[in-house]
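Starting off with a structure, shown below.
For this view, one protein chain was removed and the others were kept in their places.
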């Protein structure tokens, strides 16, 4: 049911008609030189790029219509595990759009960008406080970029101490970016197992923590939504092997203000500002992946670093001065251009300022409360009979169910359940991750959802399971009410069409 | 088909739960007085107003969901005759939001609001040029407010000349606001007939243009979308009777830069800035209804008037100064607070600046071209067989069909056709107006629509008529795919529920 | 396309326009410009205005510098709210209609009246519209007068007078005594008594006794209200007021140099069929589901034409939407907290400013968010001195109240902190002192 205009599903190129346009060029106000005098013909292209020819009203309608083919967090429940799809306060968009932030050139002289540098410095301080680690670099562009920075920092640390290590450990529950990062940083991945309670298998870890291991990358709470019982033991093992302990901060939303990675023994932490700190996800970015590190890692942080000159011992009454410090001889260097995704920093800083310490703690408490409530509710409603929880424990901000019994008994897979959820107007949880759990369903409700929403979600799962018991075909052929039906991904990959033929 | 989240259809009050909130008050930073010392208890209310208790994410989701139950111009075709539903350039929202415009207090000293006053002055000049009448007041809040201003100006004009007239003429094709205005301004309405070609019946006009007539209110092109053949004759008759000729500018979109009401003999013109000059319609406002008048009406214009001091004879090199002129002894007075809907003026001024004279003329040419093309297309497709055009003439920017034959032959009414259009994702044209035409359908495509859209609309009408020939019940029970089905308006009026019981 | 139409040129489409009426030259307008250029021009114009972001603003007098929460922009800029027109087709307009219904509910809660329309233009014209309702309600030419308090916003009084002239009705002013309305003897020729709460000088009126006096004379009582203080004050409906109207700008709308904002219009059940403008009502669809429509349309111009209760058509739907979002954002308790914060800061400001030498309270009535002062110095000169320091101290009363030639109306919102108020007190003190010494020694003074 929809109040929406007809959508013919054309692409913007298919709407193109010769002669239509939106852009009007400002008039030429300088003496005109013949083109050939300015750029020799042999360097010029013969044919203009075939961009669409469309007017403003058509562009607006086109993308408005496209937008209506997207499910969005501002309209519905989006419990996509590991992604922290929580509400992004609208204030953040407003402050990020202020001219002084949005129209600031990245190469503006630091003396004329004091507000931006101070904001970054304060954000660094705040993230350091949250992580319990003293030094922060804001440069990485996303979580995985932060991971890469972290592993390269580890390399630099070891090299600086005359060591050359070749392996990095990742649990078998790890997010795919962890092993991919390891390879990309020039290390070999060694997988560590998970024990029966969903913790890192300490024996396996001990066995693999040899002196060619550079680092253990860990997510805590893990991607199973569980807090590592043996976190301190883990830290000891890793440190005794001379390796660093890396904290994948994707699940930080569970523990803000409750405990700190630095206190657990982590050397390096990345934050996903687009998860815990409300940068809107944008359909797949932008994000930002700042890192916090301990003193021993600090010398290697990327260049440049935002610093406050004068610091604590500055002349009283004199304003502090903020600057970019390039003079970092041991730095791993740059990871990207300029100073990082500043627009994201503005939003995350606004978030932290709005909540303060008490607010951030509330966030994590309610995130964990909501997850446990939903889990309990699903249990009470009998959903867990078909989709048992992977590990019977109090969960943190998310939890994993296994669809294996459902697949066996009701003949629908986790994928089918997910697709059927679409018909109920709910975004499915993360599916088939973590890999460890058969037919996994990873559910993260977040703190910004109401009890009514959680109850309704539980109800929908009940309905889908009941329906599947009657007629599994409905779920197996779902979704039925979306703009397109189930899509053939295999065909797409077999003969890839990645651009429109014009 | 929808990618949209589930919508439970609750009201914001039904989402309320005690203790939830979005707003956080800034801290109290002054010494606190007991409430009773500041406002005696007998003046205070006992119970707080029962506004909803909801959090920001819930508010956002609630109104986002509501928004998805609206059809909008930025997504689909909206040929609502008489309303000029044309594209509103996005630039206008940006410039209207600039702090210097959006956060300017209306009582700011004119010396510190020179930009705003200059903009208003320039808009006055531009509207004067378009109307062909030298003086403009921007004050009225919408078209009908402009009408009221116009009739009160007429009254003031006559009174100033020692006359007291009691009647105002309006054609039977007039928009409802015209007769309503007449009554509200303390006059009696006298209806003038329409001749066989859709023009004002000149004989009837002559017969009724007695010396107790104060004014003729005319829309030209008329609400039939037709240019008055006898416009000059009409002006002569009206003026000879000592009455004023009022131009309802709702249809100005047809003639901008092509001809001017002032040249036709009109004394007073209102503009609908939300129609011809792209203020977005907002679901029913805001708008603005400036008026342009001839020299003889000028002394009575509302107070205050935006003026340029110094004017043409100002000292060369000295900047002109803009001001509010209250010193208008013959003025009809104020119509509203402050200086009018300034935010609307910013948008309309940006529109006129973007287009210039040539662009505005293009607008009207294409508006008329599109209407005539669509009419021709409907004829070619046989639609006019069931829905004949009310008057067989070249139309201006819109045209009227009569659904009477369709009702007789296909057993569906114009209302049914309109409701069935909803299922095709098109907003229906205006229905049952003008009253003169049986089962009227008033279609205004506007200049910002493409030929493809017009062709598709024609095709949809063909399909609906073909379907009705087969099975009229489908249209009669339409719409079928909207968020709600046909609504019971009679029941609503019988036992009005105009607020939620809490 | 011309071929399909069957004409040879565009000009043929305009054949109905007499030749000599056709404009043979371009309109006298500057040539069109690119988006960038128009943006730059409009920005330059904006730059020549001193906005509330550029100075510390204590101006009020009908519109107030409140903070508009960001979620309002984000919602009302959605094309689904921004671009449709009046919901003539309710089946594809449920969003707008339900929002109107929710808005009406909120206005009813604030005013204590059972009926609200979906918006009128703005505050002062809403007062005039209320006058028209009173006229229609009595339907007796003998009820030929409005008694309007001098505490009603001058713009409202003027807007009413403009219309009343067309109705051959007279507007009589009720004076203020010590800042509040003192009604004259009311005769049987009074159609309505019109007051403002809080009044233009910031004072809280005793609505109940005013309404009683009006009713005793058979007249209606109309109150123009500032909506935020209504969260603290007795609801007009509870005081017997028949029609409560007001300016809605403070409810989530920006200042915009005076508009667009919205006016609200609430009334008693008895007046429901006299109310002007759109009203959303609840109903059911063909399948029995709840839905909303424009209702009681037989009041309106498009149905009743010359017999309509008003000529209003396009109103202020988008602004009223901002209003109901704002009220939801504040919420039941937030609105009280906000108002109490203003109340306390206003009390502080009143104390601080009246302690300044040469500055006196104009009246001592309880106030909520605005109060009137008189200065022992020329108010305009004092304002100019403050402006030079980046402070706009308030609205000079002289033009509207010659009896308070050096009166100054000072408004407080949640944006004005104690620190701001202290800065104002200092600036005002300096300015008044400077002007007084200048007065004392006019020859030697320079400005």
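Quick notes on this one:
Each chain gets a letter, A, B and C, in the order it is written, and its residues are counted from 1.
Operating definition for what follows: contacts are C-beta pairs under 8 Å (C-beta built on N, C-alpha and C of every residue); 3 or more make two chains touch, one makes a residue touch a chain.
Worth saying up front: this structure is predicted, and the values here are computed from it rather than measured.
The chain not displayed here makes contact, within the full complex, with A, B, C.
Residue A:486 is the one among A:239, A:328, A:411 or A:486 that touches the chain missing from this view. Contact with the chain not shown here comes from a single listed residue; of A:193, A:242 or A:285, that residue is A:285. Residues 3, 23-27, 60, 64, 89-94 of subunit B touch the missing chain (whole complex, contact as defined above).
Contacts to the hidden chain, counted on subunit C, fall at residues 35-36, 39, 43, 53, 67, 69-70, 74, 77-79, 414-415.
By our rule, only the chains that are shown with their structure count from here on.
With centres set at the average Cα position, the gap from subunit B to subunit C is 21 Å.
Centroids built from CA atoms put subunit B at 46 Å from subunit A.
Subunit A and subunit C have centres, each the mean of its CA atoms, that are 46 Å apart.
With touch defined as above, residues shared between interfaces to two or more other chains in subunit C number as follows: 32-33, 35, 69, 71, 74, 79, 91-95. Multi-chain contact residues of subunit A, defined as those touching 2 or more other chains: 3, 60, 64, 89-90.
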